[in-house]
Every structure is written in structure tokens, then in C-alpha cells.
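Questions regarding the structure given below will be posed in turn.
What you see is the complex with one protein chain gone and the rest in place.
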Amino acid sequence: MTGVTVEQERAAAVPAGPGTTELSMREAVNRALHTVLGEDPTTLVFGEDVGRLGGVFRVTDGLQRAYGEDRVFDTPIAESGIIGVAVGLAMNGFRPIPELQFDGFCYPAVDQIVSQMARMHYRTRGTAAMPITVRLPSFGGIQAPEHHGESLEALFAHVPGLKVAAPSTPDDAYHLLLQSVRADDPVVYMEPKARYWERGPVALEENRATPIGSSRIARHGRHATLIAWGAMVQRCLQVAELAAEDGVELEVLDLRWLKPIDADGLVSSVARTRRAVVVHEAPLTAGLGAEVSALITERAFRDLAAPVQRVTGFDVCYPAGPSNRSTCPRSTASCSRCNGRWSSDDHGPTHLRTARPR
Amino acid sequence: MTGVTVEQERAAAVPAGPGTTELSMREAVNRALHTVLGEDPTTLVFGEDVGRLGGVFRVTDGLQRAYGEDRVFDTPIAESGIIGVAVGLAMNGFRPIPELQFDGFCYPAVDQIVSQMARMHYRTRGTAAMPITVRLPSFGGIQAPEHHGESLEALFAHVPGLKVAAPSTPDDAYHLLLQSVRADDPVVYMEPKARYWERGPVALEENRATPIGSSRIARHGRHATLIAWGAMVQRCLQVAELAAEDGVELEVLDLRWLKPIDADGLVSSVARTRRAVVVHEAPLTAGLGAEVSALITERAFRDLAAPVQRVTGFDVCYPAGPSNRSTCPRSTASCSRCNGRWSSDDHGPTHLRTARPR
Amino acid sequence: MQTNEGPAAGAGLPALDDLAPDLSCAFYRDMLTARLLDTEAIALQRQGVFPAYVSLRGQEAAQVGSAAALDRERDFVFPTYREMAVALTLGVDMVGYLASHRALWHGGLYDPMASRFGAVNAVVGGPVPHAVGWAMGERLAGRRGCAISYFGDGASSEGDVHEAMNLAGVFHVPVVFFCQNNQWALSVPNERQIAGGSVAARAAGYGMPGTAVDGNDAAAVYRATREALERARSGGGPTLIEAVTYRVEPHSTSDDTTRYRKAAEERAWRERDPITRLRAAMRAAGHAGDGFFERAEREARATAEQVRDGVSAAPEPAGEDLFGYVYREPTGELARQRRVWQEEVLP
Partner (left out) sequence: MQTNEGPAAGAGLPALDDLAPDLSCAFYRDMLTARLLDTEAIALQRQGVFPAYVSLRGQEAAQVGSAAALDRERDFVFPTYREMAVALTLGVDMVGYLASHRALWHGGLYDPMASRFGAVNAVVGGPVPHAVGWAMGERLAGRRGCAISYFGDGASSEGDVHEAMNLAGVFHVPVVFFCQNNQWALSVPNERQIAGGSVAARAAGYGMPGTAVDGNDAAAVYRATREALERARSGGGPTLIEAVTYRVEPHSTSDDTTRYRKAAEERAWRERDPITRLRAAMRAAGHAGDGFFERAEREARATAEQVRDGVSAAPEPAGEDLFGYVYREPTGELARQRRVWQEEVLP
């Protein structure tokens, strides 16, 4: 590994300094929940084990004590019911922030998410707002049991009526969650579990003006654009660091809003770099990488010096621990087609390996 | 409209003649169910209203009478339970063919489909086979109430462990269903409701050798490839017919297997035509068209004279009747970018309009 | 298998003793109006104005009796697709309601929030947890409204209904679960739908009162609902009511009942018609006479015809609405798609 530390890299995105506070991502989410619970009495936090326990990841720690059992409460184990209740609460003027405990346990709630939450505003011709933010600890990389490492962004991004966010830094975790809760549309807010413990500066006081649907250039470069979200952004930054040693300057675009997607941001980056690689943990086939690839190809075909590559999880069921360590997507070959050949030495806990020049 | 009739066009795919029988698609599906129930005593047909009523589309008509209430039966309204029961039956040596009544009502079963049916073979290291075929009347175009016009192929195609079929002709409906039921893996079998009543020749006796995952060239052409499945194949054939009057020869590729996708078939068609348009009813964003586009771009980039275009439903909730008639995807502009400009005059019941040269 | 132990629907005359004549007259007017409107709607389907229609015929007492017990200012109804008489009783704009059946807009063209009658919802079981959430909100806000969720015997098999009832019990919220057991879920009868034979019997398992009531007796339904609402309003938590009635018409205009049930069964139930029974009881109790019934008939007919003409003539919503209501805060991508639609599809 190079000497690049996690902190240094994130610092590049949001400079530490006066006005920022060093927080882990789960602390940042917790602070954002404090902020919205404090500013808006119609906000409610509920889900499995979010109250007394403070959530299995302690993301909701202390909220029940601060805002009471009426506004922060545990529910029975009923994911469909949890979202159904959120829909009813929204119809009665509340701004619910339900948590589904893990990505893999949101499947029982898909009907309520797709057929009810996402469409109620439409069905009622705009009379019933659905300002619901579904918090969903997401993605892999924590060596957990089955169903605790799913990447569901493609499912949600396909659904009219939903918006989907997936932050990669504590600072974005904080500000994107504020935006999501304050928005009057339903948002599926996917928190990369593998990044919960990583720290970085957060501009708590700032009122971020970036609109919903904006991407972020996490690193500037000119030879190719790596496009990622969630935990994969950090991986891409590591890849870019290694590539830089080899004289290859990779741009890293943190998509962060998976619906709507920042098409302009993608196109303007690719117009400069002429090559793009989209990286995600979800299986390859019909993953969101396909959308990113198709979008770039449609809008920037003449700019592309090479086809957009996808570096993704394999089309397999998310594996158990040790096997997980040995399943990594096609980082090397795919990147190499754009950027010269690397080999890899890091079988890290997350899906995408760090690549190293050879 | 040109004088091309539905029958003539389909006849081009499977020639009528000795050894074929003229059937509607729903009759073809019914015949296939008769065949598998007759040949394999472990097959079972069940779901909501499939027994005594014979299904809301009469697709299962007569099966209960012929094979008894033990093998063809009605269930309570419990989609998750229906698939859960199918999983248990498969673990006890059966070959279940559950029906979910409509596309939009499969959402409550998504957890059982994704977390159980698709993974049980994997979870049990191959000891429990899941030879389940989930029949799902699918797609739009029948001016039905809400949730009766959903196109869910992108969701299913993303799931490791599933296979997904969507026939476009009675002949394929028959043979793909036989293949699906006889296969030892779970298949989501999407029947295009809008085509249920259309007739065509079916080679009932033939033992189709085409493997799971093969596509079909529905019409040969050399200026561009239109890629579609389900009811959109017919629309594309109509478009091709009109384009032909204009001297443009469009190839129409019926994907028919949406997982696995026939990448080789796509690449070899596009290698000839150098242009591709993928057409589907589902919303644009993160639809299966993105996968088809990305796949072609990755594997045939140097062959492409233009970016792969997507002609799809808009990113809106599937509309009610009359509005439905006026919502049509971007057929004109998209096709025109590859193939010269057409206008359209047919606000037909299905999502994609027929285009007409001007 | 157990059978339903509730009162056999349709036996004897409704008991009106404790009911003010005003109330029975109101029931009658709404039930008759719903009946005539239902008949008009079936005709509109035959004429091709509606692509399809689901009749509530035979269920007027269950719907009007329960809806009449609601507080229109405070309560909120979560319907399915067959609650036309509930909508009518609540004063919902009926042209807007029937617009859903003309396929002008899936949820209907009335204002569900102002009407306190949710949008038409086609997912069997799906809206039941919404009622629980709404009721939780009501309690949190310190208001005194109740939610009522209408669902069918078939819907009772869905997981969502169980989750909703358990949640309502755990949070002890003011919600009434109102099951119209019309004996059939499309082609499937109660025996193959409801293990144990009684939906009302499920209530005990959630620690809530459950009651089966003659769903063809408007007064009995009214009393049971009023009692449940009073309990809910005073902090007594949820109640499950099973109104035993019958779907005398096919499931929808596309359905064919000869495939799955006997004409004799339908006939027998048509004879226990809730409107006929209410009229007889009103006469017997001296609540009303010929004059009232004739006037009611005239007025109901006028309303039905007016609504029929209104819904037939209602303009189609603007095509732009397809794009306008997906989000409250529009996205650039959808604006782009709207432009494509305007340029390519609209002309």
C-alpha cells in the first residue's frame, strides 16, 4: 500500500478546519438525525431496535433519550408494516424517517415502497405528500451473515417516484440526509455500512446548497473517470492514488445521488477524460452501472475513446466471510483497458480490490 | 397502417403448415401447462383463481378438471406465501408452477423470490433444487387498473440465481414454458398480457433444441437492429415494415430470454447492422435496456456507428387508460437518430407507437 | 374446518329501536343512491364508457352503516376499490370517484386529503397498514380522529393485514379494521380463503375486540362501528369488525360467476337485499312511509343520473399530469422526458 491514509483523502474533499467537526459516518448520520428531529416536530424515527438499543450500528444512539419515545421508537419486526405505517403517518402530516435494519431485509417492504410510498403522491394527484426518508444500511464489506451485504440501488433507481442517495463521506452523509428529510419526496437513503466507522471532517453548520441529484468530483484527473458511490468511492480514490504513481491521472466522480443521476456531471467529466469506468458492488447484470454506461454512451458517444467499462460484483449470491474476501470484481482487467495494466495485492473486506501498478 | 397483418408477421417466424397448430398465446401457454402436467406427476399449478375459474385470463382453463384439485389449485390471496409454499414443495421433490396474478402483485413476493427461491440452491450447496417456474402475466397495453401494467424484468434480471423469460409469439410461449418448467433452476416467466389473444402457428410436437438464453431473429435487416421482448417485438416488426417502405431494412431481435441474455446474438447482429435500438415498456432509468446497451457497447464498441439508443416507457407511474393512450416512448427521435426521421400516427394500446415514414 | 360463528347475514329485519328516524332515513337515501349509481356504472361499462367496473351491490348496508358512524371532520377512511357507498356517505365528489373507473386517473379525481377518503387503492391488503400509521399520527398529534380501514375477506390472507393488526395492537392506536366479508374473493370462497372460517376470530389473537356483524343490516353495522369508534376515540385501541355480506354481482364486469358458484346462492342473497330489508324495517318501526320512499327514489335517481352524466362528460386530465405528479419537487430528467413527450408524442 502507499502511504495515503483514509483521513488525508477525505480531507481533500472537505477540508478540515474551522467550521468542521471530525466525525465518523455513523456519528454524522446521528448528528443529522438530531438536527432534523430538533428543527421539525413532525419528524419521527422508528424501526427495529432503533430506540432503546440505538440501532444495531448505534446510528440512532441517544435519539430516544433526547426526543422521547413518541418520536423515536422501536417497532415489531414487520418491514412491510414499517413502511406502510410511514405512508399513513405522512398522510397525517408527519415526516417519517423509518429505518430498515439491513439491505437484505428491505425485500419484504418492496411492495409498500414501490406500490404505495413511491406512488401515493401521484395517485392522489399531488394532494398527499410523501416526505419519507427510508434509511437503509447498505452494501457489503463487513463480513456479515447472509442478507447483510446487498446492494439494491438498481431496484430503487428504476422506480418512478423514488429518489435514491448513497453518500460516501461523513460530510455528505450529514448533508444528504438533511436534504433527504427536508425534501417532500420519498428518498431511499443507502448508508454504506463499511464506511460507518471511517472518520472525516463535517461542516455541520453549513447550509449545503447543492441540489438533489448533483454529483461530486472526489478527485480531479484527465486520463479516465472512475464513477462510484458509497464505499466504492474510497476504493476508487485508492486506485487513483496508485495510478498516479504510474503517471495515470484518474478522475473520481462520486455519484452520490443514484436517482436522479447527474447526467450533466457525468458527461462533462467524460468530455474531458474520454474514458469512463463505473464501479459498484452489486452484481453486474442489470446493475446501476448499466444505466451509467448507457447514459454516458448516449450523451457522449463521440467523446468516448473506449467503451464505458463496468467493474462490479459478480453475478453470484453475496458470499460468506472468507469467500467474500476472495471475491472481487474485475477491477484489473477493466481498468487496464483504459489505463494500462495493474495487478492487485489487497484482498480487502470490500468487494473492489485496490490495484497496484506493476 | 400497411397491409401487414399480425398473422403474416408471426408466420414469418414459425411457418404455418403441417406440424403446426394455430393458437392464441394464452392457448399456447395452456397447452404447455397441459403438456408438463401430463408428462411429469411432480408438476403442480397453483395461485389465485387458477383452479375453478381457470385464471383471470383463462390461461389455466380446464387444467383442474384434467389433473384434479390436488395438482391444480386455488390459494388464498398471499403472494409471499404462494412463492414460499413453492420453495417448500420444491424441497420435497415437486416442480411447482405458481402463478402470480398480475405483475404489480408480485411485489409482496419479492422477498421469497429473491431471498429464498433464487438462493436456496446456492445456500444448500446444490442439494436443494428449485425447479420452480413463476408465471407472471406482465407488461402493459391492456388498459387495466393500477398495478396491472408493470414491467419488472430489470428487477428480476439483476438477481443471481434467477432466469427470466418473456416470449413474444404463441410458439415461443409454448416452447419457452416447456423449457422453463423442465429446467432445474427457478424461472420467472413473463407473459405479455397484451399478446394473449393474438394467434399464430405453434409447433406443438417439436422438441425445440434452442438453449435457455438464446435470442431469435424475428426479421432480418442490415441498417439497424431493434432489440425487444414480449409485446414490443410485434411493435418493432411493425416499425420495421414501415421503415422498409422507406428503404430502411431493420433487423428485429427478439431477446426472449432476459436472463441469461444472449450477448453473442446481440453482438453478431450489431456487427452486421452497426446500429442498435433497444425497446421496452418499462421506465427508462435502470431498465433492462440499460443492460442491453451497456453489453453491446462493451462488446461491440468498434462496430457501432452510433450509440445504442433506448426507446422505452417514461419514468412515470404506469398511467390509467386514456392517459395511457397518450403516453408513448421516444420512438421517433430515437429511431430517427439511427434511421432517418419518421412520424407516428398510431396511439395504440401498448406503450410503443408504431412509426410511419414521412 | 370451523365455520363463521358470527350472525348469519340477512336473517330477519334490522332492529331500529335505538335509532333516530333521521338516521335510518339517511341510511336509506345513501344506500339507494349508491344502488342506483352502481346500476348506472354497470351500464356505463356495457356502453364502453368504463373499461371495467366493480359493483358493490348487496354491500350497501355494510358500507353506509359503517361510514355513517364516522366523524367526517376528524376521521379518515382507507378504502380499497369497492367502497363507492362509503365515498358517497362521506360526501366525496362522486364524479371524481367514478373517474377512477373510467380510467381517467387510477386513484380517482376527487381530493382524497380534503375528502378524508383515501385514493382508490387496488393492492389488496396494501392500504391496511396506512390506517395504522395515520392513527399513530393522530395520537401523536393529540388529535381525536380515528382511522378506518376497509378490506375484503380475501385481503385478510395478506401478510400486510397481520402486520397492521399487530402494530395497531402494540401501539394501541385508534383504528377500526372493517372487513367486508362478501364471501368471495374473486372466484375463491371463504372455505378456501380463511383458515378457521372467521376473520373476526383473528382479533383475539391480537388482544383486540373482534365482532362479526350482519353486514346486510345497516343498523347493526352502524352500532358496531360506532361502538368501535367510541372505544378508539377514548383511548381503547383498535377493533376488528367483520361485516358478513355477499357480493351478488360478479367480481368485476369482466368476471363470469357461472364458472365457480351456483346461481341459486346468488339468488338467495339477492333476496336478503339490504335495501329491501331496511325499507321493511323502517315501515315496521314507523320511521318512514310512502312519501319518504318515493321522494328518496326520485332524489337518488336524479343524483345517480347527474353523476353518470358528469363522469361520462368529464374531461381527460392533461397528458402533462403524467409527468407533473411523479414528484413534488421535479427532477431535471423528468422535465427532459416531458419535453420529449411534448415534441414526439403529443402532436
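Every chain is named by a letter (A, B and C) in the order it is written, and numbering of its residues begins at 1.
Throughout what follows, a contact is a pair of C-beta atoms (placed from the backbone, for glycine too) under 8 Å apart; a residue touches a chain by one contact, two chains touch by 3 or more.
The model shown is predicted, which means the values in this text are computed figures rather than measured ones.
A.B. asks: Name every shown chain in contact with the chain that has been left out of the document.
C.D. replies: A, B, C
A.B. asks: Write down which of C:Asp93, C:Asp111, C:Glu138 or C:Glu158 is the residue touching the left-out chain.
C.D. replies: Of the listed residues, the one touching the omitted chain is C:Glu158.
A.B. asks: Looking at A:Gly68, A:Pro145 or A:Pro211, which residue reaches the missing chain?
C.D. replies: Reading the full complex, the residue touching the unseen chain is A:Pro145.
A.B. asks: Looking at C:Gly65, C:Pro112, C:Gly169 or C:Gly215, which residue reaches the missing chain?
C.D. replies: Per the contact definition at the top, the residue touching the missing chain is C:Gly169.
A.B. asks: If the hidden chain were put back, which residues of subunit A would touch it?
C.D. replies: 48-49, 51-54, 56, 74, 76-81, 104-105, 108, 143-148, 284-285, 314-317, 319-324, 326-328, 330-333, 343-344, 353
A.B. asks: Which parts of subunit B face the unshown chain closely enough to count as touching?
C.D. replies: The missing chain touches subunit B at positions 44, 70-71, 75-76, 78, 80-81, 83-94, 96, 108, 111-112, 115-116, 120-130, 160-161, 163, 183-185, 212-213, 260-261, 263.
A.B. asks: In the whole complex, what residues of subunit C lie against the chain that is missing from view?
C.D. replies: So the residues of subunit C touching the unseen chain are 1-2, 157-163, 165-170, 172, 192-198, 201-208.
The rule is short, and it goes like this: only the chains that are shown with their structure count from here on.
A.B. asks: Kindly work out which chain lies most centrally, taking the average of its C-alpha atoms as its position.
C.D. replies: Chain closest to the assembly's C-alpha mean: B.
A.B. asks: Compute the centre of every chain as the mean of its C-alpha atoms, then state which one is farthest from the centre of subunit A.
C.D. replies: C
A.B. asks: Subunit B to subunit C: how many Å between their CA centres?
C.D. replies: 36
A.B. asks: If you average the CA atoms of subunit A and of subunit C, how far apart do the two points sit, in angstrom?
C.D. replies: One centre to the other, that is 42 Å.
A.B. asks: Multi-chain contacts only, two chains or more: what residues does subunit B have there?
C.D. replies: 80, 104, 108, 146-147, 285, 315-317
A.B. asks: If a residue has to touch 2 or more other chains to count, which residues of subunit C qualify?
C.D. replies: 105-107, 123, 159-160, 321, 326, 333-334
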